[in-house]
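The next block holds one structure in the form of structure tokens; read it before the comments.
Here the complex is missing one protein chain, while the rest keep their positions.
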Amino acid sequence: MSKPALYLSAASTISHQPTFGNPGFSAALGPVEASSALISPDYKAYIDAGLLRRMSKILRMSVACAKDCVGQAGIGQPDAIVVGTGLGCLQDTEKFLNTSLTVEGLLPPTSFIQSTHNTMAGQISLSLGNHGYNMTHTQNTLSFEHALLDASMLLREGDRHVLVGAADEHIDILDDIAGRLAFKSDAPLTSGASFFMLSAENQGNAKASLADVYTSGGAGYGQEEIDAFLDRNGLQPGDIDLLLYAGTPAAGVPVQDAKRSLDYLSLIGVYPTASAFALHYAMDLLGANSEVRNVLICNTLRKSNLGLTLLKAVEA
Amino acid sequence: MDSLKEDLKKQIIEQLNLEDLTVADIADDALLFNDQGLGLDSIDALELIVLLEKYHGIQLTNPEEGKEAFKSVDTMAAYIRKRKAA
Partner (left out) sequence: MGVCITGIGVVSAIGMSVNENLNALREGRTGIGPLHYLQGTKASLAGEVKASNDELRAALGVGTEYVSRTSLLGLQAAREAWGDNKRSGVIRTGLISATSVGGMDRSEVFYKDYLAQNNPDYQLLTTHDSGSTTERIAKELGITGYINTLSTACSSGVNAIMLGARLILQGTLDRVLVGGSDALSGFTIDGFRSLMIYDDQWCRPFDDSRAGLNLGEGAGFLLLEGEKSLELTGNSPICNVSGWANAADAYHQTASSPDGKGATLAIENAIRRAGIGLDQISYVNAHGTGTKNNDHSESVALQNVFGDRVPPFSSTKAFTGHTLAAAGAIEAVFSVLAIQHNLIFPNLNYRAPIAETGLVPATQLETGVEVHAVLSNSFGFGGNNSSLVLTKYE
């Protein structure tokens, strides 16, 4: 079943790499260093000081990216805001958990309020004054793909522009936990947020077209699922100009025969919604390199979960 | 200089993460919950209740009671003195 294409007109990423306010970054991006830190813009340029003073890392990243994205798209108010997050607001969650277990008297409420997963989407709606559909998906490593799928459905239901994105934040205890639970990765654990404007029509500023999104959980994916996805989009593996995949030692390269393959975790590090960065990377590359027509993002960060996102160059 | 008021200002800045402000920026009679003053909101009001208990040992269980007490640094200081004297 072929669905009408959707268009990506704006993207914004804050990460451990020079991705923010830096179009064309994909050309010069090297591997992310284990010693790297989050590269933060001047948040005051994007966020009201009264809100900013309370915000944790994930909230600052998310609201700044969302605002930047809305500005780039030049559409005023999106019809909906859809966010994916794997682990949510860890900094505030840990802070309140600590307070709750150690403080005897009255407890300061701010970190509790900001511990809920929908704080990003809520703060974005507050910052934009947006009264539209406001949703938060949290399905582990597929949280972003689920958000993208929801956004796509909204556009088919009649919305014109949806702000969709994902964010996850690193806190120190994660390194300890990853070690204890024997999580193996060549790339470091990092933080990142990416937001996009997804639209039903190309208003002349589309950077890429979103052809299809697919998620599958619980089964341990098979090659036939990837083949079926390509097939329903009329493609063979050899038609993929660039495969962006989550290079965990367990997963390997999930699609053979793509013209070029690149492990996106090596560029951005590991966080549950790192595939949102891969989407931005693909958009950036499609805007700059006319040789690249089809990009497949294959998210196998977790073995039991498969996320597939197909991007195409915008037809001239 | 009233040291209780100076202490309160320091505590408010810390408790509410008012990173851009210094003690000198907060006038004794500035309205805390007015946009022309500090522009605080209802979450801050709860944080101020925590502040009263943490630094001054005063329990305020009804947030409504805080409305009068938290008008300004002046009224907070007066409220603390009244409760301590009682």
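The letters A and B name the chains in turn, as written, and every chain counts its residues from 1.
Keep in mind that, in the parts below, a contact is a pair of C-beta atoms (placed from the backbone, for glycine too) under 8 Å apart; a residue touches a chain by one contact, two chains touch by 3 or more.
In this text the structure is predicted, and so the values were computed from the model without any measurement.
The hidden chain makes contact, of the residues A:33, A:48 or A:157, with A:157. Screening A:15, A:72 or A:215 for touch with the missing chain picks out A:215. Checked against the hidden chain, the listed residues A:115, A:275 or A:309 yield one contact partner: A:115. Of the options A:37, A:177, A:228 or A:250, the residue whose C-beta touches the omitted chain is A:177. For chain B, the residues in touch with the chain missing from this view are 41-43, 46, 49-50, 61, 63.
Contact between chain A and the unshown chain involves residues 1, 81, 86-88, 94, 96-102, 106-109, 112-119, 121-123, 125-126, 128-140, 142-143, 146, 149-150, 153, 156-157, 177, 180-181, 215-219, 272, 304.
Convention: only the chains that are shown with their structure count from here on.
In terms of their C-alpha centroids, the spacing between chain A and chain B amounts to 40 Å.
Residues 49-50, 53-54, 105-110, 113 of chain A touch chain B in their complex. Against chain A, in their complex, chain B makes its touches with residues 15-20, 39, 41, 43, 46-47, 49-50, 53-54, 59.
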